[in-house]
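Encoded as structure tokens, the structure appears first; notes follow it.
For this depiction, one protein chain was excluded, whereas all remaining protein chains were kept in their positions.
By written order: A and B. Residues from 1 in each chain.
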Amino acid sequence: MLILFGIPITQLLIFGTVIKNEISDVPIAIYDESKDEVTAELINKVRSSGYFILDENLESINSIDQILKKGYIREIIVFENNFAQKLLKEGRANIQLIADASDPNLARLVTTYTTGIINDYVVKMNLNKGMPLQIQSEVRMFFNEEMKSSYQFVPGTMALILMLVSALMTSVSITREKETGTMEILLASPLHPFQIIAGKVFPYLLLSIINAFVIIFIGNLVFRVPIAGSFGLLLLETILFTTMALCLGIFISTVAKNQMVAMFISLIALMLPTIILSGFIFPIENMPKILQVLSYIMPARYFIEIIRSIMLKGIGIQYVWQETAVLGGMTLLLIAVSVKRFKIRLE
Amino acid sequence: MEKIIEVKNLVKKFDSFTANDNLTFEVKKGEIFGFLGANGAGKTTTIRILCGLSAPTSGDVRVAGYDIYKEQEKVKQNIGYMSQKFSLYEDLTVSENIRFYGGIYGIKGEERKRKETALLKNLEMEHARNKLIGSLPLGWKQKLAFSVALLHDPKIIFLDEPTGGVDPITRRRFWDLIYETAANGTTVFVTTHYMDEAEYCDRISIMDAGKIEALDSPTNLKIQFGVKTINEVFVSIAR
Partner (left out) sequence: MMIKINRVSKSYSKTPALKEISLEVSKGELFGLIGPDGAGKTTLIRILMTLLLPDSGEILVNGMDVVKEYKKIRQFTGYMPGRFSLYQDLTVEENLEFFASVFGTTIEENYELIADIYHQIEPFKKRRAGNLSGGMKQKLALSCSLIHQPRILFLDEPTTGVDAVSRQEFWEMLKNLQQKEITIFVSTPYMDEATLCDRVALIQNGQILDVDTPNAITSRFSSDLYRISAENIYKLILDLRKYNKAESVFAFGQFIHLTSTPDSTNAKELENYLQAMKHTNIKIKKIMPGIEDVFINLMK
């Protein structure tokens, strides 16, 4: 009963709250070359809209690259020199919106909202004037100039596939041994649980690495997703994530009684939360606080961030070490718990 | 004597593998017919064909007087089937199971109530009417499954290894039921791995590699092969 009614209701609630195409409290930075009343008004309008939070007022334009690479600031608004003056004298001024398009969906939303605020200001501004003034906003999608949607999907798909397939492989493999009865003999032998687990993980690790290679390859060749950063680092991170997923599969096998349950948990139970809460499609920033908190326990969230950073932004370990550490920690935790739970007897 | 099963030159092939190789045999009304053979000899294939669950590759097959190619539905209405894995729902009560199976065969209302009472009385299980099947001992489940399979008074009942695993007394009590049923005119077609149960049958056939290698009464077979037990007949054939 719980499953029959509970799951549709829960899914509806989650989907309903998550699929919002609105944003709120997105961190931005502003580089104001003019610092006059017009820019001040505009900045005020942006800040009080509720959509954005001004994180930093930049002093120079040189650090855009670095700032966006850090991954916290999603948009930088640049006001050109002598903004108000240009408006008065030439009737037009320029604003540049530089968005972090490693998450194309979010970038699109952010720039759309910003442009909306600016246009609103222009309309109000022109109410009292004879001659219409213009503010041109030029949008730059950093890391993804052509706004390819494959940039959105390929990293996420990589994470999803690696996660599900790896967890599925190990969890099913072990529960199958329980079902055919061969596990009984292994348990009754001098083998240590760790040897049994390792014996299960290694072959799938090798297979998964090949899998990862293929996915990166296809992503790069067919979908033209660049590998701006170090390929070696990308591979290592992928191996780490895969190991984590395999260990998750081991853990599932200590909980699942048979293959059916293992498959259910690995595919169905994991799939939706991973898709929804990892930032794969729907930006995490959009979600209600509680889901944002939940997303912190989703390993895929960290991996997607890492892939986007390496592939699209081309950054190195110094920026992703935190996410890497989290994944590493999760892996160790899963191994420890699994070994502990792995019963040396049948009950 | 009326013939309940008539099989002539039955052949069943799965791709290039011949599971049943030109079988010919008959079963008379009221007989207890034992269908023996090692796993993989082709027994299950034959039973499925006789029950109308699978179509032969070629050959004539008539069950309960009906042709199994053209009158499959009539065949199904006139046979009963019980397998080792039972067929009763564990989370329904005895009464509910009877109601369910009665419904399948079109036995409803007063007639069903009457049959239900008679069945339970015969098995001495009136007090278990409202008990869940899952809560009953294995032997009781077996006897119930058997009786329910007979609810619609079929002409013949097929039993697929019905006594697997139970203790010697329960097994014999089950065979008491089989005897009773046959004495009432219902033909019983049974497969078993217990060689002593082969002795309870009027006639037995032994299958090996898709063919029938022996068909006669247990006594005659023992004389024919010059041995004392059916087990030894079996060994002689296999070797």
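Things worth noting here:
Keep this in mind: a contact is a pair of C-beta atoms (placed from the backbone, for glycine too) under 8 Å apart; a residue touches a chain by one contact, two chains touch by 3 or more.
These figures come from a predicted structure and were not determined experimentally.
Among the residues A:A40, A:L133, A:L187 or A:L291, only A:L187 touches the chain that is left out of the figure. When you scan B:K3, B:K28, B:R99 or B:H193 for touch with the missing chain, the hit is B:H193. As for the chain not pictured, it touches chain A at residues 180-191, 344-347. Residues of chain B in contact with the chain left out of this view: 38-40, 138, 164-170, 172, 175-176, 179-180, 182-183, 193, 195-196, 199-200, 218-219, 229-231, 234-235, 238-239.
In this text, only the chains that are shown with their structure count from here on.
Remark: chain A and chain B have CA centroids separated by 62 Å (rounded to whole angstrom).
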